[in-house]
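Dropping the structure in here first, questions after.
Only a portion of the chains appears, each positioned as in the full assembly.
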Amino acid sequence: MTTVAHDTGPIGYSLPLSPSGNSSMITPPPWHFSGEVVMVDYRVDPAAALRFLPPGLELGPDPGAAAAVFAEWQWCSDSGAELEDPVRCRFSEFLILLACTYRGEPMARCPYAWVDQAVPLMRGWIQGMPKQHGSVHLTRPVRVGRAGPRLGPGGRFTGSVAVHDRRLAEAGVVVRERSEPPALHRVPLVHNRFFPGWDPAEPPMNQLVASEVTGVEFGEVWAGSGEVRFLSGVDIDPDLALLAPVEVGSGYVFSYAETLLGGRRLA
Amino acid sequence: MTTVAHDTGPIGYSLPLSPSGNSSMITPPPWHFSGEVVMVDYRVDPAAALRFLPPGLELGPDPGAAAAVFAEWQWCSDSGAELEDPVRCRFSEFLILLACTYRGEPMARCPYAWVDQAVPLMRGWIQGMPKQHGSVHLTRPVRVGRAGPRLGPGGRFTGSVAVHDRRLAEAGVVVRERSEPPALHRVPLVHNRFFPGWDPAEPPMNQLVASEVTGVEFGEVWAGSGEVRFLSGVDIDPDLALLAPVEVGSGYVFSYAETLLGGRRLA
Amino acid sequence: MTTVAHDTGPIGYSLPLSPSGNSSMITPPPWHFSGEVVMVDYRVDPAAALRFLPPGLELGPDPGAAAAVFAEWQWCSDSGAELEDPVRCRFSEFLILLACTYRGEPMARCPYAWVDQAVPLMRGWIQGMPKQHGSVHLTRPVRVGRAGPRLGPGGRFTGSVAVHDRRLAEAGVVVRERSEPPALHRVPLVHNRFFPGWDPAEPPMNQLVASEVTGVEFGEVWAGSGEVRFLSGVDIDPDLALLAPVEVGSGYVFSYAETLLGGRRLA
């Protein structure tokens, strides 16, 4: 037996690397998502929003436009294997979106995101989405009984997010009527793929990238009045507090699907 | 100031008792439930089923009929307050049902149940339902995209349950066509309200009770082929292993709602 | 085969009942506990404390004396089986204690308690201790390195408790010197074994009981300055807020063990 590692060594799309590559924590894209979204448009101080934009991005035609997005997802790899093992295919997410433009193209910037599972967290970092671990809960539409809102006039949907046992934000939407999809959910996401160096001499990886998606589908979109509250938990992060609402707009509830293919480098 | 407790002391529907009664962990019934169910009919050895029936119950006309039920619930008290705070209104459940009769009336006996939240666990014991804490996951129908089954011909739904990091059981259903609701989900549940004594001289509370429900609603019921597997985790409980499938029948996927009002003592 | 349940039916110390009794969620006492405790003496408004005492209890010689107790436990049944499966033998707990007397005998009343595991929660209700589910965290003494306090002069210990993603309370202790065990940890606990009725005509079980323990051991007790803060999460329960500190006393850090044997009825 040789005792020197062979030429290629263990392989994989991600860590952990292994002889066959099948131990990889993350499956390679495409990744398919189907989810239920509760979203509230709101406005932040445009000067605050600007401080969250990296070089190359501009506030664009609607400075300070923002959204609070709660979503409950199912996801699967191209094989669909995760749907066979439902402990793996569900997660919930809260994120903040800021309107921006790149060379005049409308995009959305996600300064903060929290998910309740490790695989989507890591998948976020691969694409530059700054996902952290949080506790995210939302109500879902029901079709029978009294324990939930109906997806129709008067249905009231709620969401909450907490980190380290502190409530960060809550939202509520009372839907009134059918609507077009909200603007900030129809534009590409632009992220910094940022990963720290490790050798003290090594700079971090830092790439401006846009997500490439396909298979976008909206179910019925219902819109109505929205509420967003930032709560005491934000006291522990004054930067997050900069993005608290100065004005709250419409709320939306809808099913949404997309397939995430990969990314493209921006200049 | 007096230093002797007043006549009534702290109050509440349940522990913890407090001056106003509002600290009670459990709200008083009625409790409203709206959920999504993935259920598989199967058969156990009738002699094994019989060993799980208390005095007063009989196997009835279909000895050994059983079901494995995965459900994801929203619930609320009469006030609906839990829907305003979605960290409180959701839980998932796995339970086993056995066909039985009481004085000729068809009922279902639940020998084992697991939920992933403490409030429904305790509410279970109040009504005599032997809920324990487990990890329960199931897929849900999606209306857009590729990350989940559609509630229609060919849709494949899955469920899994684990306790103490050991997988107990898994189920799968491929739905084919509309159906009537499954028999074991249409009959009252009969429980032993059993609660240990504490003073060594005190016998346990032990009452045979049936649940009183109202507001029963089934959404579209879809039926097809079912699978149930009991896995290695049952090795740690030979009693549970007695209820492993000897034959597997149809599977069902449906929305279901009910309001639980309380119970009635059986003889 | 007979199809009528046999005379005794399924058995067990608790639900779930099963043919052998081994499916019981709770093992019968004695229950052995070994833990690490961070405790802060504080004072509440005596009139508020009185409102939490049931008939038969008095405030006693030190009205308003209270304590906030964080503990991290290992536990096992008499067989020690849980220590072989460490997913089962650990939990963390936060509780509040109020000084009181029963017929002149000093006791402690626990108006609120939270644990992070279901088995100790249910075991609490069997003995009348009003345990709910919460998220409880504390630092532990370390013997090497920089990532924790040493159990010696200057060591700073912290604890936090949250419910439903809201921080309820935090405590801190800086230990200075060896001490006797704190008074409220040396007296019997007096509980209401309270369990709701289910048939609408049935009153709740309500028994005043004291815990019977043996094998009490304290490790080295270190004492120093204490801090307790009730946080925004208590806003959702005004009754709990009644027990907020009006004055904070000493803090203590110690190892503690006991064996819980059962209870005795008080008048």
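Going by the order they are written in, the chains are A, B and C; count residues from 1 in each one.
By definition in this document, contacts are C-beta pairs under 8 Å (C-beta built on N, C-alpha and C of every residue); 3 or more make two chains touch, one makes a residue touch a chain.
Bear in mind that the values here come from a model prediction, so they are computed numbers and not experimental data.
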{"item": "Size of the entire homomeric complex in copies, 3 being in place", "value": "4"}
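Heads up, the rule we're going with is that only the chains that are shown with their structure count from here on.
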{"item": "Set of chains whose contacts include both subunit B and subunit A", "value": "C"}
{"item": "Gap in Å, rounded to a whole number, between the CA centres of subunit B and subunit A", "value": "34"}
{"item": "Approximate Å spacing (C-alpha centroids) for the pair subunit A, subunit C", "value": "40"}
{"item": "Separation of subunit B from subunit C, taking each centre as the mean of its C-alpha atoms, in whole Å", "value": "29"}
{"item": "Touching two or more other chains - residue numbers and ranges from subunit C", "value": "165"}
{"item": "Subunit B to subunit C touching residues, read off their complex", "value": "1-10, 12-20, 22-23, 25-26, 28, 46-47, 50-60, 63, 85, 87-88, 111-113, 117-119, 121-122, 125-133, 164-165, 192-196, 198-200, 202, 205, 207, 209, 237-240, 242, 262-265"}
{"item": "In the complex, subunit A residues that touch subunit C", "value": "135, 137, 160, 162, 165-167, 231-233"}
{"item": "Touch list for subunit B against partner subunit A, complex", "value": "32-35, 73-76, 80, 83-87, 89-90, 135, 137-140, 142-149, 156, 158-160, 162, 172, 215, 217-219, 255-259"}
